[in-house]
Structures are given as C-alpha cells and as structure tokens.
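So the structure is just underneath, and the comments pick up after that.
With one protein chain held back, the other chains of the complex are shown just where they sit.
Moving on, here comes subunit A:
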Amino acid sequence: MRSSKRYILTLSLASFLASLLIGLLIYLLIKNEGPFSITSNPVNGVKICITAGCVHCLLNFILFYVYAPNSLESGFRIVNIAKCCCLLVLACFTFHVIAICFGAPLIKSATETLHFAILLTVLVCLPFCLFFGPSIENWFEVFIDKSSHVGLETVVYFTSLSALLGSWLGAIPIPLDWDQPWQEWPISCVVGAVGGYSVGLLLSAVYLPRKYSTLHKSKFF
C-alpha cells in the first residue's frame, strides 16, 4: 500500500512536535521542585510519563485512523483486544522480572520497579499492539524485516528501540558517587526511557520524509 505524501508529512511533523513536547516534559519533571518533581516523588513522575506515553499513542492512533484506516489489520475484534491486554500484562510482568534480574532491588522499591515496568510497556509494547494487533508476523515485519513500508511502522520501530536503549543507558550513572538525587533507582532509567522515546520520535521525524523520497523517487517541497 502506498502511503500518501500528506500522511507522511503530517506524521513527521507530529512526531517532531511530540518529541519536543516530551523533551520539555522531562525537563520540567527534573527541574521543578513541587509535588511532581521526579526526584522527590519518583512514582508520581513515572505516572505522568505513563500518561504522556498513552496520550501520544492515542493521538497517533487518531492520526492513523484518519489517514490510513484500511491498513488497520485486524480491526476492533474483542478477541484481539483481549489478547492485546493479556500481552501487555505479560510484557509488564516480564519487564518487571527483567529489571530485577538486571539488578533492581527485589523488595525494597517494588512499587517503583512496577511503575518502571508499566512505563516501558507503554512506550515499547502499547504502540505496537494498538497499531498492528497481537500478531507475531507483524512483529517480525516491523522489527526484524523492516518492511519497505514507511509510516507508523517506522515511528514504532524507532521509538521502541530507542526507549529500550535509553533505559539501558539510564542505568549507567546509578553506581557513580556524585550523590545526586536522580541517581536513585529508577529515576535515571525512567528519564533514559522517556528521553530515548523522544529521541526516537525525532529520528523518525527526520527519517520518514527521506526514506519516503528515496522509496518513491519524489521530492517533498
């Protein structure tokens, strides 16, 4: 299916805007000193990030629905939705276990770890489930095969990978002896994940039009 030029352009612009907004959100979370400061109250901060991720997903979904309703593979089938929910819960559980395996404390900050796992689920798995349904074939297509389609696939690919990479990199400053409040688990990892997500959006905003023009040999503007 050939995506329309307008669709790609809008998606690219929207990703760019979202990336800026999320970047601003991170800045505010770190800098402010009120009840929403991520350093003094990590759980609240993570909740805000989760909401932001969900909102972004929803907005993207609307965009998607407006421009390319046909490419929604499986539609709104109850079975699919139920399966998606199961997958998300499973993913959340897996992220929790993996975070603990990577070195998060087992009991001491279980709430924080859980919130971190939910955040990762929202940033990494939710977009995919929302757009492509609970299908392994689609998963392979988006993440391994990197199909020749451009569009939301690209955005999802970039954001998921960079969110994961960001949270991995976020763990690096934790052992350092800088005595900063944000070195506490999981603050730096949360910031890394959301920051990675925003970087991924930025990347896809740049990548989308370029890829489109090379694919279809047509120039924007």
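As a convention for this text, a contact is a pair of C-beta atoms (placed from the backbone, for glycine too) under 8 Å apart; a residue touches a chain by one contact, two chains touch by 3 or more; residues count from 1.
Basically, contacts and distances are computed from a predicted model.
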Message: Tell me the UniProt protein name of the chain this structure doesn't show, selecting from "Exosome component 6", "GPI ethanolamine phosphate transferase 3, catalytic subunit", "Rabenosyn-5" or "Beta-adaptin-like protein".
response: "GPI ethanolamine phosphate transferase 3, catalytic subunit"
- prompt: Among A:T10, A:T94 or A:S213, which residue is in touch with the absent chain?
  reply: A:T94
Field: Hidden partner chain, residues of subunit A it touches
entry: 79, 83, 94, 97-98, 100-103, 136, 140, 144-145, 168, 171, 175-177
